[in-house]
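Let me begin by presenting the structure, written as structure tokens, before commenting on it.
Only one protein chain is missing; all other protein chains are in place.
Then we have chain A:
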Amino acid sequence: MRPFHYERPRALEEAIAGKTEASRFLGGGTNLIDLMKYDVERPASLLDLNRLEGLREVERDREGTLRIGALVSNADAAAHPLVREHHPLLADAILAGATPQLRNMATMGGNLLQRTRCYYFYDRLTPCNKREPGTGCPAKEGVNRIHAILGTSEHCIATHPSDMCVALAALEAVVVVRGPSGERRIRTEDFHRLPGDAPERDTTLDAREVVTAIEIPARLYGRHHTYLKLRDRLSYAFALVSVAVTMEMQEGRVSRLRVALGGVAHKPWRVPEAEALLEGRGPEEARFGAVADRLLQGARGYGHNDFKIGLARLAIARALHQAAAATPQSHVAKRIA
């Protein structure tokens, strides 16, 4: 690791005031320290957030909105009784990712801001538009098995690797951030961005803003949810394709459907028109294929990742089936119901 300056701000305001383009906030460090060892991240200084007060709470307000502080560890969030009772989908998605050791360190804020696992991004010896804008994207004609099939641009075809964020997209969560000019609330949908012609920017967060919390509105999906993650191994591997579903039911009809895909784009992928195909009617299996087709409209492969299109289509139909049947995918017993 290159030398850097380490600071431990005592208050949020101090952390924000001390932040520059060349410094980084330190959460769990599981992504940042790793990238610093690869010399991909070269911060002049680290602002360690871990001693800050007020960012470790999990609370539920009178409207049922769940608020999870940015420094709550992934492990604590997944184990928290309020999360398990009201948003089991979030707990399942978190537990489908990484390992117990990593989840003990990883924070909610850091998980949102983790960077792509594109091999070229990690390898300083190759060009990469995300790491060094303007140098090119070798993944397009290179090894791209793990890369995106939706929302790509000629400049970058990377995916966002987080499992948690796919669940947050299906839950229509809001990211609460604070910067020099105060607090902002950003819908998860608008938080991560597509690569376009600026793949170096993963999110719409400003360099001086800090994530303070994640808020999830009340939803009554009961057991009609699932997080289905398909990967090369049964444990401890990033998703090739994942699907998060919440299906709210009223008198046998789907009153609200939310479907988000992971592993296929630069951000969790949602298409409201696809969700509308099932809303207002029974969860008819015969229509699941149409929902999948609408979600995958415009998908294209780059060679090694062509298989993801067919895999995603099947995974979406299966996940809808699991949500309709109220049999969420277990992350311990791996059999796919």
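The working rule: a contact is a pair of C-beta atoms (placed from the backbone, for glycine too) under 8 Å apart; a residue touches a chain by one contact, two chains touch by 3 or more; residues count from 1.
Throughout what follows, contacts and distances are computed from a predicted model.
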{"item": "Protein name, per the UniProt record, of whichever chain is missing from view (\"(2Fe-2S)-binding protein\", \"Sugar ABC transporter permease\", \"2-oxoacid:ferredoxin oxidoreductase subunit beta\" or \"Nitrite/sulfite reductase\")", "value": "\"(2Fe-2S)-binding protein\""}
{"item": "Contact residue for the chain not shown (choose from A:N50, A:T65, A:S153 or A:T204)", "value": "A:N50"}
{"item": "Touch list for chain A against the chain that is not drawn", "value": "1-8, 21-22, 26, 28-30, 33-34, 36-37, 42, 44-46, 48, 50, 75, 98-102, 104-105, 235-236, 331-334"}
